[in-house]
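Could you have a look at this structure, given as structure tokens, before my questions?
Here the complex is missing a single protein chain, while all its other protein chains stay put.
On to chain A.
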Amino acid sequence: MTTTENAPTQEIGRDRRRKEDRRLITGRTRWTDNQALTGLLHISVVRSPFAHAEIKGIDTSAAKQVPGVVAVYTAADLGADQVQLPCAWPVTKDMKAPQRPALAGSRVNFAGEGVAVVVARSAAIAKDAAEQVEVDYDELEPVLDMEAALADGATLVHPEIGTNANAQWVFDSGEAGSGGSVAEALQKAESDDDQIIVKRRFRQQRLVPVFMEPRSTVVDPSGEQLVMWSSTQVPHILKTMLALTLGLPEHKVRVIAPDVGGGFGGKIAVAPEEVLTLLVAQKLGKPVKWTETRSESLLTAHHGRDQIQDLTMSVTKDGTITGLDVKLLADMGAYLGLVGPGVPILGAFMFNAIYKIPAYRFDCTNVFTTKTLTDAYRGAGRPEATFGIERLMDEAALELGMEPMEFRRKNWIKHEEFPYTTVSTLTYDTGNYEAATDQALQMFDYDGLRREQQERRERGDVKQLGIGISTFTEMCGLAPSRVLGSLDYGAGGWETAAIRMLPTGKAEVVVGVSPHGQGHETAFSQIVADQLGVPFDDVEILHGDTQSSYRGLDTYGSRSLAVGGIAVVKAAEKVIEKAKPIAAHMLEASEGDLEFSGGRFTVKGTDKGVGIQDIALAVFAAHDYPEGIEPDIDAHATFDPENFSFPHGTHLCAVEVDTETGFVQLYKYVCVDDVGNVINPLIVEGQVHGGLAQGIAQALFEEAAYDDQGTLLSGTLVDYTLPTAADLISFDTANTTTASTTNPLGVKGVGEAGTIASTPAVVNSVLDAIRHLGVKDIDMPTTPYRVWTAINDAKGTAGRGDEANVASPGAGLGSTASDISKGDTQGGHL
């Protein structure tokens, strides 16, 4: 790595405002939906209202009569039912992958699945005409509950694959040789008076990623290359997958992700609508646009989470964990998304978390249901695992009669034990759980709040205080390509960057990662400014267009800095390497006498020197350069990480629970995260804040619930409860730093940390507030109604029986959904 001691100011570490914000905040950018091409046509997708049904017939004649309608197509007209939308992660050799069409042909498998498409001169006309398409359905039984779906004789979502089980993925530390056998550990614990066994069932509700910008796709088939603009996180993957899926020559396709308004994993996809837009554009030879409504987005863009977790831990009475057994059911929904089946599997490496667990087993069964498919959502697999283990740590501490933080301390990896290879075979390079925890406890005034809690309890206050802990780590920076290979993932995990030195000395940096709100342009400019010693404002980051950025694997899994940022560093190093002989030539010195610092090559021990920006001009003119080399200092680099990065942190949450109403009010939230070296503290804080908001929202607010017919109940943002700033509190965030040793910047990922860590901290705090009233567990989201019901149930004075079981531990999705459907009598408030 280049040193920059002599540079006037170091950019890395500065809390620069994001350079992209001016255009985003003032609306001076062009989103996909802003593309206004001459002759543009618009499509509207006709969608099934039923979760599971045979399509008996589709009458498009009335829709075709609507003035302004250009065409109405069913699946067969476009061959859309023959398409197999890709799943890039066959997690096991015998994984069952049903065909996923771009439009349903003869059967729909979830409410919202497309069955026909209307093409018209305006979006409004397309929508009007879509209502005129008559579809004749024969309803089939919906498949909603994962356990019922796996039972003998269950209705099959896809009868042709003969089962509702998609795949079973098992890791056993005894078999892997990374630890003992859990079966033996549990057996031993059962007959050991000095051990206890703690068993719990937790539920991860279904969530919707709810990105700010709804999805949109424009396809222009009229040029030599077919051009697709799409609001996607993965333009490169999309391009290659379109080529593979539709048999298009890859060099005839260009994908552009312009500014993209959020994704959170929800735009890691090859969406049926993207393919549909392309098929229609090809068929008509005209540019075509699809932009979804918010309700379409909630209904059909992929969902996240949705697991049932059965956890068993054996632990000695003095608080040493001896074994952990994890059994998961993960709801895939109706089809497999691009990486859907792998999402729960990422959890396999994270249930053991920061703890030294001698025997571990992970066994996950993916299940098909007639619901919207699930796939990556911020954290993807790690929030689920972190929730499971951090809830279980509290439960075990409780049964042991130990202070929950003491129990964690006793079992976590000590800072002097790094690098540490875990029972799930990952090697954590660096970390210091003690340091983060000590700082968090102090910022939180943990002891003071425990006293306040005690006082409130003794007074019998209406508002009781609860304190929740989450000491988490996660694996991110996806990913070492060889590791992905060993997990049967369909691609690598490297990243590419290129630097173009322009004649005037400015730098264009082309990156393969594809930002959609993270602030890459700012952070990467800071890195390049330090590496090349050029001003921050002289750097432009180009991304999201496969024509300029032809090689990349896009943005997800907190990879952009820890992988993509390193590619930028490597490209900058190559630029300097290429510039060196030219500098030597210009300075009439030998290369060995040159040193590079602060943007200048200087001859050691003299004040003779030349700046990298002047060299850029010199190679542009190319009037005088050394023999045998090219007049070019541009460079291109690809970085494939050797390991993940492992950010960690301690999150502490205090809530007030109103025991009369069940309302949960955040009271204090402190987190100290170790994300390695920080490039831009402002961006890091922003990522943490946003992540916290989403993780807290899983604990308290969000749920995509279905009724007993398989209809999504939260089809608008009136029904899908999202918090705003008014519902959250000021977070106290801080960082401790142990630099990652697996990349030259010493950075770790931060994009998902807040989301992964916060959910269990909040739920642990809610339970801590009311456990003394006899409450044992509450399903997420811990709504006031569920909290009140749990308190009432514990008192033995439950409300009417038919409404009370929403909060019973482990109540399956089925029972929750039927409770919810009961009340949906007025269709919401508008």
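Of note:
The rule we apply is simple: a residue touches a chain if its C-beta (ideal position, glycine included) is under 8 Å from a C-beta of that chain, and two chains touch if they have at least 3 such contacts; residues count from 1.
Just so we're on the same page, contacts and distances are computed from a predicted model.
Going by its UniProt record, the hidden chain of the complex is named "Xanthine dehydrogenase family protein subunit M" among "ABC transporter permease", "1,2-phenylacetyl-CoA epoxidase subunit A", "Xanthine dehydrogenase family protein subunit M" or "ABC-2 type transport system ATP-binding protein".
Among A:Phe418, A:Phe620 or A:Phe663, only A:Phe663 touches the chain left out of the display. Residue-wise, the contact with the chain that is not shown comes from A:Thr293, picked out of A:Thr293, A:Thr421 or A:Gln547. Taking the complete complex into account, A:Ala123 is the one of A:Val46, A:Ala102 or A:Ala123 that touches the chain left out.
Residue A:Pro723 is the one among A:Pro419, A:Pro581, A:Pro681 or A:Pro723 that touches the chain missing from this view.
Within chain A, the residues in touch with the undisplayed chain are 123-124, 127-128, 131, 293, 295, 660-661, 663, 701, 705, 713, 716, 718-719, 721-724, 726-727, 783-785, 788-789, 799-800, 803-804, 819-820, 822-827, 829-830.
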